[in-house]
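Let's turn to chain A:
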Amino acid sequence: MSKSARFDPHIVRGALMDSVRKLDPRHQAKNPVMFVVLVGSVFTTVLGLQALTGRGEAPAPFILGISLWLWFTVLFGNFAEAMAEGRGKAQADTLRKSRRDVNAKRLDEPRYGSSYTTVSGALLHKGDVVVVETGEFIPMDGEIIEGAASVDESAITGESAPVIRESGGDRSSVTGGTRVLSDWLVIRVTAEAGESFLERMIAMVEGAKRQKTPNEIALNILLAALTIVFLMATATLLPFSIFAVNEAGKGQPVTVTVLVALLVCLIPTTIGALLSAIGIAGMDRMLQANVLAMSGRAVEAAGDVDVLLLDKTGTITLGNRQATAFVPADGVSETQLADAAQLASLADETPEGRSVVILAKEKFQIRERDLHQLGAHFVPFTARTRMSGVDLDGRQIRKGAADSIEAYVTSLGGSFPTGVRQAVESIARQGGTPLVVAEGNRVLGVIHLKDIVKGGIKERFAELRRAGIKTIMITGDNPLTAAAIAAEAGVDDFLAEATPERKLQLIRERQAEGRLVAMTGDGTNDAPALAQADVAVAMNTGTQAAKEAGNMVDLDSNPTKLIEIVQIGKQMLMTRGALTTFSTANDVAKYFAIIPAAFATTYPQLSALNVMHLASPESAILSAVIFNALIIVALIPLALRGIQYRPVSAADLLQRHLLIYGAGGVLLPFAGIKVIDMILAGLGWV
Partner candidate 1 sequence: MGITMIRAALTTFLTLTVLTGVIYPLAITGIAKLVFPAQATGSLIVENGKVRGSNLIGQSFEDPKYFWSRLSATSLEPYNPASSSGSNYGPHHPDLKKAMEARRAALQALDPRNPPPIDLLTASASGLDPHITPAAAAYQAARVARVRNLSLDRVYQLIAEHSTGRAWGILGEPAVNVVQLNRALDR
Partner candidate 2 sequence: MSGNDLTQLGFYLLVLLLCVKPLGNYMASVLEGRRTSTLERGLYRLAGVNPDQGMTWKVYAAAFLAFNALGVLAVYSILRLQHLLPLNPQGFGALEPHTALNIAISFATNTNWQNYGGESTLSYFTQMVGLTVQNFVSAASGLAVVAALARGLASKNSESIGNFWADLVRGTLYILLPLSAILAIFLVSQGVIQNLDGYVPVADSKRVLPMGPAASQVAIKQLGTNGGGFFNVNSAHPFENPTALSNFFQVLSILLIPAALCVTFGRMVNDNRQGWALLAAMVLIFVPLLLIEAQVEVGNMEGKEVRFGTTNSALWAVATTAASNGSVNAMHDSFTPIGGLIPMFLMQLGEVVFGGVGSGLYGMVVFAIIAVFLAGLMVGRTPEYLGKKIEAFEMKMASIAILVPPVCVLLGTAISVVTPMGLSGLQDRGAHGFSEILYAFSSMGNNNGSAFGGYGANNPLVNLTGGVAMFFARYWVAWPVLAIAGSLARKKTVPVGPGTLPTHTPLFVGLLVGAVLIVGVLAFIPALALGPIVEALQ
């Protein structure tokens, strides 16, 4: 996400309006730190007005100056929150547009062709069966029970290319608000009105239902405790100061305005103001990654994950295998096989098909040919035949799984040679996929398709390991093959011949050790494991059951994204921690600014503590308050962007952040307050 996108003028304008709207005390009361600032703002305003009548505790301009900046402090906090919400709001608006009330054709009997009654989509209930035909919107979330169709899901995923949805298997779920582009679907409704995926998504991105995450609650408690400590430290200063004035016999007791200013400077306003923005921004970053988290809790848990279960295919290896060898049948030359295989694959636009063409070119210099010039007819892959190929000059070349080709050649009176069968078995044993090529009733040989480990994945796993996260590869392969791929990919462990039960068991075992487990899944049989895992990312292409069981949905259906999700989770926590440290560290300088100023009339010798040599007591106090307000604005980008994630050990990370936000937090305000003081003095305002 680019910076300009984040500070979209439209969003900024909306956020400015919202900052004022959020002054509502009921809203502020949710955040104890900022509530204290709000109360202080109101209080100093009253004191300022009183001073205007000439009976004030201090000159009116001074009180009102403080008061003004306290109001700014509150507004800046609101602005941060509103900015964080802005993006989600914009996205929600788009989503809302796709939430139209469409009419649904409710079938009287759950089969295609049955009679139907047209009802409003809003009146559908769980279990109703509807038919949706070309051009129509799917009225409600559901499971396809009959049919196959291409569906435009861009309203949800933002991806314009249509996707195939079909009954049975792992692509059987549809989302309300998406549109059927071709063919028809018979769908059993799986959600009640108002609870649909789209509705939940809108609520989620708007942050309307945002609940505080566990760590956020814990942090809030700590911040409240700090606030109470500072409330005590400042409130008791009044009696202390009265005593001091009586004893020293000179000066004035510290004013309430100064005490309020001191209090606001000391309480952790920086983190208090940015806390909810950080949480919202975390959810928002998930959305940018096209991941829909069902709760903030899940996002936070993602940062804690110590075991990642990764499906081999698509995550660790390229989803598509590549041809690496041609194994000819007896009496067939390798070139002959390569030539036939190439012809059969020319029109096959799948990566596997293309890899066959490439291999033929690389190994046997068989150049690509144009099927049209050859007058060839392409036979596409169908679920029924489970083969693809080409017909040309009376030649019928087919390629496909061993059993399909066997059935094909047998039906044409041919036979399946033993040598080929052995080659098929041997390839399978090595973890490859055998693809048999036949011409007419004669089997020519086998193409060896092999898993290719994704480039750079090994390095990513090493990164994760340094950050304390273990990776476990899940595969249906036999242990031998799995071990080979695991070693190549550099995962820490693997589960071979994985079944849903074994996957579930693995998760339980790791959890019993006290680890947090994350996984991805899409099939209905993944549902139990998804439900068990601490962070469970369901693929959007997956079944309804999988989506229900998971606590996140990846709209891109990209299993590698799990790694990104973990980083976003960590970022959210790190940002909170760093700003809390920063906020507290800031207090040191503020004491040096305010304490000598507050007691200047009673104990002038305290001016020795005025190490910044601030111009006057008034400018010292005002400068501290202004710094305290401005630092919130200055940190909004950091809060929204999050601290950059680095894959290093916890100790290294802590050291780095302590240096930047701890030591930096002590030093920066000295400079900041001094600069503001110089400007104030230069302008002659104080």
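Heads up, the rule we're going with is that contacts are C-beta pairs under 8 Å (C-beta built on N, C-alpha and C of every residue); 3 or more make two chains touch, one makes a residue touch a chain; residues count from 1.
Here is how the candidates were picked: all candidates are chains of the complex that A comes from, given by their letters.
Just so it is clear, the model here is predicted, and its values are computed rather than measured.
Enquirer: Need the partner of chain A in this complex, chosen from 1 or 2. Which is it?
Expert: 2
Enquirer: Could you list, by residue number, the parts of chain A that touch candidate 2 in their complex?
Expert: Checking each residue of chain A against candidate 2 gives 214-215, 217-219, 221-222, 224-225, 228-230, 232-237, 239-244, 247-248, 262, 266, 300, 303-304, 306, 465-470, 512-515, 569-574, 576-578, 580-581, 584-585, 587-588, 591, 595, 599, 603, 605-606, 608-609, 645, 649-651, 653-655, 657-658, 661-662.
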